[in-house]
Structures are given as C-alpha cells and as structure tokens.
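Below is a slice of the complex: some chains, not all, each in place.
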Amino acid sequence: GFARVDLDRARRTGDPEVVYGAGKTPEQVVAILRTLHERHPDRAVLATRLSEEAMAYVASALPEAEVHAVARSATLGPLPEPRGTVAVLSAGTSDAPVAAEAALSVRVHGAGVDLVQDVGVAGLHRLLAVRDRLEDADCLIVVAGMEGALPSVVGGLTGVPLVAVPTSVGYGASFGGLSALLGMLNSCAPGVTVVNIDNGYGAGVFAARVARAAGPRR
Amino acid sequence: GFARVDLDRARRTGDPEVVYGAGKTPEQVVAILRTLHERHPDRAVLATRLSEEAMAYVASALPEAEVHAVARSATLGPLPEPRGTVAVLSAGTSDAPVAAEAALSVRVHGAGVDLVQDVGVAGLHRLLAVRDRLEDADCLIVVAGMEGALPSVVGGLTGVPLVAVPTSVGYGASFGGLSALLGMLNSCAPGVTVVNIDNGYGAGVFAARVARAAGPRR
Amino acid sequence: GFARVDLDRARRTGDPEVVYGAGKTPEQVVAILRTLHERHPDRAVLATRLSEEAMAYVASALPEAEVHAVARSATLGPLPEPRGTVAVLSAGTSDAPVAAEAALSVRVHGAGVDLVQDVGVAGLHRLLAVRDRLEDADCLIVVAGMEGALPSVVGGLTGVPLVAVPTSVGYGASFGGLSALLGMLNSCAPGVTVVNIDNGYGAGVFAARVARAAGPRR
Amino acid sequence: GFARVDLDRARRTGDPEVVYGAGKTPEQVVAILRTLHERHPDRAVLATRLSEEAMAYVASALPEAEVHAVARSATLGPLPEPRGTVAVLSAGTSDAPVAAEAALSVRVHGAGVDLVQDVGVAGLHRLLAVRDRLEDADCLIVVAGMEGALPSVVGGLTGVPLVAVPTSVGYGASFGGLSALLGMLNSCAPGVTVVNIDNGYGAGVFAARVARAAGPRR
C-alpha cells in the first residue's frame, strides 16, 4: 500500500502510532485508522489535523469512530482508564483548537484532563483564581499565542512539570507563532519545556506519559 | 569638522541633540559635548554608549562633567527640575545598564524617576508588592530580556502609558534580544509600545515627554 | 461559555476589554460585544479586525452598533467626550485601514483625533504644509508601510510624543511589514516608539492615554 | 543591593532560585550563593554559566563550595538524596559541557543521573548498545548539536519521557544551534519536548521533577 504503518510502535514505546492527517486523503485516513484499530482493538487510536472532508468521511465510513470537531481529530476504540491528571491551560479564546487537540491526546494516551481556558496574563486574577487546580495536576500543558508569556508566569507559581505549546494565533510580528515559540524557549521560569507551534498532540503524548508515571499523586 | 551637529534641534523639538558614543573616538565625544554645552549652558547635555576609554577621557578632559558608570553615559551641565514621574522597572539583575540609561535619559529630559529593579515575572510577588508605585507614575518604562514577558503583566495591572525596552540579555534562541523584542511587540496587553533592543535612551526621551506634559498628576 | 471575558479590566486600567475579531465567529463577536456593553452601558465598547461576515452580522444583530467599514471595526455605546488631541498621520493611500483603526481606537479611549492622510516622505511638501497640526496635538500616531521612513522625518520636526505603526503595505523585501517595523525601531529621531505591524488599535489606546493626561494642552 | 533574590521560590515551586552567572561579576555570584545558602542551608544551591574568573573566585571565597569545571558551574551545600533516575545522552564529544550542566542540575534538583556520552546517530550501534539504560530511566535528556537528530531516533526506541537539548556545536548553517533546535521541534517521534539552545540547566530541572514524581520506578 501507500504506507508502511509502524505497527510495532506500541511494543517499543507503549503507545501505538497516530495518523497525521495533514496531506492525506480521507480514504487514506480511514484506511490507516482501520489498520491501527485491528492491531489495537481494545484501546483508542487517534487521527489528528483532519480537514472538514476527512472528518465527514470518517464519520460516515467508521460509524463507531468519534469525531472531535474543535480538536479537528477522530478516535476509534475505547478511551483508556485515566491515570494521573494533566491540567491544560490556554491563554485566549482563539487557542481553543490547540488546547482541545492537547486534551484529547492526553486522554488517548492514558491520563485524565482538567481544562482551564482563557487565563492570559493581561488579566492575572483569572489565573490566580485557579491556582489550586495547577497544584492538583501531575503535569501542566500551557497553550498560548502572540507573545507566549503565560508559561513564564505559571512556571513561577508552581513546580509541577510544565510543557508549553506556542500557537499561531496573532498577526504581524507574531510570524505564524514564531514569537510565542521564542518567548517560551527563553522563559525565565525554570523547567519549562516546549513543543512545535500548534503541536497539541506532541504535548499531550508527553504530558500523559509524565502523569501516568506520577499519579495517583504523591 | 567631522560632524554637522544639529544645534537647531532644541528649538524644533524642545530637546537638544544627544551624543551617540558608539563608533566615535573619545576626542570626538568630548568635542561634541563641548559644542552642545556652549549652545545649551543652562541644561545638561548627554552622551550615551561610551566605551571605558571614552568615559575616562570625558572625566579627565571635562572635570565638570558627570560620568554615570552603570549607564555608560556622561552629562555636562545642570539637570533640569523634574516635572512628572517615570517609573523604570527591570526584570533581572543583568538588565541594570539599560535601566540606568533609561533613568538617566528621563532625568536629562526633564522628568523625575522611580527605579524598581529585579521584578521579573517568575517571582510575581515582587511586582505585586510595588503596585502602588506603578499607579503613582505618569509613564512606565519596563525593561526585560529573555522572553520579555514583564510588559504584558504590568500592562494588565495598570493603565499608565507603558514603554517596553527589550534587552540583549539571554543566550541561544534569545538571538541578541530578538525574542524579547518580538514578545513585547506581540503583547496581549493593550497600549504597550516598544523601542529598539537595549535602547534605554529612546524610551527615556519618550517617557519624559509624556510625563512632563501630564504631571503634576491629575 | 467559550470565553472568560476580562470584565474587571476597566477597574484596573481605566479601559474595558476590546474584542479581537480575528478567528472568532460573527456570533462570538456579537455575544462578547453584548456582554461588554452590559457591563459598560454608558461608554462605547469596541470590536476590531472583523471579517465582512462579522461586520454584516453585527449590523443586523446589533442595530444600535456602529460599523466602521474602513477600520473593519464596530462600536456599541456612546463615544466619550474627547480630552486632548491625537494627530494620526499616514504615508500612503493604502495605509488607510490601519490609520482608521488607530483613529477610532483613540476616540473610543477618550481623546480627539486629527486625521492627516497621504503625506509620505517622497513628497515632503505635503508634510511640511501640515506642520502646525503636528504641534497642536498632544500625541502623534504615524502610520507607514514599505520602508517606514515617515516617523523619522516627523520625529525630527517636533517634540510631541510619537507612536509609529508599521503596515504590511508593500511587496518583495517588505516581508509583510517587517521592513517598515525595523525601520521604525531603528529611527534616528529620538523618542519614537513602535507597535506591532498593522496594530492601529494598540497605538490608539496608548496615544489616547497620553493625550487624555496632557490635554487640554499646556 | 543589586539584586532582589527570589527567596520565596522554594516555597512556591519546591526548588530554590539558581544563580545565572552570565553577566555577573565574581563578587555578585559569591554574594548571591551565600544569600541562597543561608536560606537553604541543608540543600545544595547552584550557580551556572560561570566564567573562568568566577569559578576561581568561588573556589577561593567559598572553600566549602564545589566547582564543576566541565559544567562551568558551582554548588554550595549537600546534594539531596536522589529519587528516580534521569539518563543524560549526548551525541558528540563537543556536547560534553551542556550534558554536564544538565546532569549536575538533575542531581541538585533531587534525582539520580546515568550519563551516556558520544552516541550520535552516525554510528547507531553505539546507541543500540545502551538501549536497556534508556528503559531503566524515568526521564531522558538528549543533548545534540549540528542537525539534532538523536532525539528522533531515541524517541522511536522508547516511551520514556524525553527532553531534547540543542547545542551550539557546529558551524556554517548550524547558525549557533538554530538547526538543532528546529530539528528537535519538528521531531517525527511523538512526545519530544525541547528547551533553549545549550540550556542544560532547564532540562535538568524539568527532568528531575518528572523523575522524582515517578521513581522508584513502576
């Protein structure tokens, strides 16, 4: 066929391969989801970065699949029991799709999610009001566009491991998320790690692994 | 001579020309300071970005001049009476030279200064503890390197006009201050304006003009 | 709901939150405008960066709103009495939308506006002819694309505080406004501050604050 | 004094502030180390990015301090008992200083270290020979310069959480570590997170937190 799916990945890494939907036809997405589901019938497999067409085709061709519209993703098979908790914070309303992709990826990879949206640094009281939810998590995912300052502030408030996700939200000198990315890489708060622009998926996989190993929490 | 000094500038703009010391010999710096001082004997004239050699030569050739070591600058002539107040905030210890250049430029251009150092966002309580000093100012200068997040947080706490100064403090993907600059340009807080990397002088001129016009405060 | 609107902002900073329309559905724009208007019934609230669809939907769903087509913005509620004056200058015809967004933001945030269009440096007589209008202002906003040279020339003519707005007007090596942005950051005129590319809104908020505090003028 | 040390950080985040030695005088480094040690007498405090002069001065002024020459760092006070294990991998000989800074930061922040050097992808057998040491760790730090390919290969071999550290090793189009940084951000292996170029310290803090919460291992 057109793909050499890495069916051995779950054995090596604990997590099966995930379909990267960008640049694939709806038919290809459905075919790979089916192949992965056959290999892993008892746990959800995931497809991300789906076009409108791909989401529609998945819904009709795989009635048992679940389509997650905000996250532009689909799952096939039952979600695992959550172990440990990842808090997913986002700075603004426009960051919602990336936060949703991150949250879904956390769930598919075996941890629980606490979603906290629209707590950007320009209105600090919103963040300070949820401070205990930060402490209750085993890992944090912090999603922000524009100048990407939220991880620095969160990282100064708590020692919970923190993965920052820059988004392409912004205009002009945001250069498609580059400013947020650079801001997060240069964070003056210790212990902030970063993933690619808009990569909610990567942050989710990572954070789920950290939370699974840590939780139920010390 | 080697220079066509803009002796008419004070008439047009209210403020005399300032000596940009980079790339000038100590002799050139002293000569231009003298020319400017002759034209404006009753108010301080300023030279910035001085090398060690230039500072030493100014001190010996112009005994009546004042050398400001941290700001790498020198003044000649009496400082004006301050009108209005500019609060100069800096994020970290290493931002001190830029903050000092800003503060001195504010004073030379006729406003008063309140200097607040080392209040970076990774330890938010330090900033929250000085919140009333922000409100007491007519204009703010906020100096920060690395990710440059401090102006966003300050800009969310107060409506006092805010000029952000990115510094070249940092390493790796800070790219000589570019990350801080981009962060400030993309600030999600409204009403943040920005000057060039390490340009304490430009921020100081601007903020002094704003403070002079506003203070004594409403 | 989908958003955690910062309803406390006017208390902290003197100005209410503004709707950033990019990436929001027309329905979301209208809903947030309504929420903000309820909180601030006696002063105009603002939405910027609206799509054609959003402008049309605002016009039909909120008949009492005013849609500003050139500025791609809408206001809801009465504009405040102006205090102080901001002169908004633009270099070329194509900079009109950004200049309009700046002018409207100034008005919404409480200052008066004097709009001076198409006075680019390639025809200097056009600028010199309006020189007294510069001096009559409490703050200047200077909008320019391509090489962004206008703020340097204006900043050499007057000492009125000057906020420069680079625009994305141009092609080739203008790199979406980057050249104008860099030109303004490196201005050899003292006291020029800069905002993000095409950010008429940010310049307007800032300049209104400066003008309100200064005017009626000394 | 010259600094507003964040003495409250350990209470908020579990870990005390660390001295960032770049741009500080040897005297400043020693003074801050002393202040931090007084506050935290029973656990090691850390100073990183020290010049030759600063390392020498620390050694003479603080005889009880330990200077770590390869890591260009110093510690003062007893290292904590390790909990959990971080494996630190490096691609080439020239990456040693960054790997050493990472390893030391892990130890200071409370986890154990397994250091595996010079296992770059051009000689894959070297990495495959240590595969079980990867599996035995609770978190991985993978240090590489030039094209930064090592994290992608490691991330395909194991599901242990992986923090990648790009280094400035290379020349020409490596652009001071930018190529390695971009390579790691775009890794096709799931669950790779990244820190700033040469930021062994940040990776160490993060990985120690992950390992402490996970170990002794499932």
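Each chain carries a letter (A, B, C and D) given by its place in the written order, and its residues are counted from 1.
Just so we're on the same page, a residue touches a chain if its C-beta (ideal position, glycine included) is under 8 Å from a C-beta of that chain, and two chains touch if they have at least 3 such contacts.
Fair warning: this is a prediction, and the values are worked out from it, not measured in the lab.
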If you could, jot down how many copies the complete complex is built from here, 4 of which are displayed. 8
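Here, only the chains that are shown with their structure count from here on.
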Any chain that touches chain C and chain B: A
Chain C onto chain D, same sequence, C-alpha superposition: rotation to the nearest 5 degrees is 180
Compared with chain C, which chain's mean CA position is the farthest off? D
Starting from the mean Cα coordinates of chain A and chain D, work out the distance between those two points in Å. 26
Distance from the CA centroid of chain A to that of chain C, rounded to the nearest Å? 36
Find every residue in chain A that makes contact with two or more other chains and list them. 122-123, 155-157, 172-174, 185-186, 190
Have a look at which chains touch which and call the overall pattern line, ring, star, complete or other. other
I'd like to see which chains touch which, written out pair by pair. A-B, A-C, A-D, B-C, B-D
Using the touch definition up top, name the residues of chain B that touch chain C in the complex. 9, 12-15, 18, 138, 155-163, 181, 185-186, 190-196, 201-203, 205-206, 209-210, 213-214, 217-218
Residue ranges of chain B in contact with chain A within the complex: 91-92, 120-124, 146-149, 152-153, 155-157, 170, 172-175, 178-180, 182-190
Interface residues, chain A side, partner chain C - complex: 93-94, 96, 117-119, 122-123, 125-126, 169, 171-174
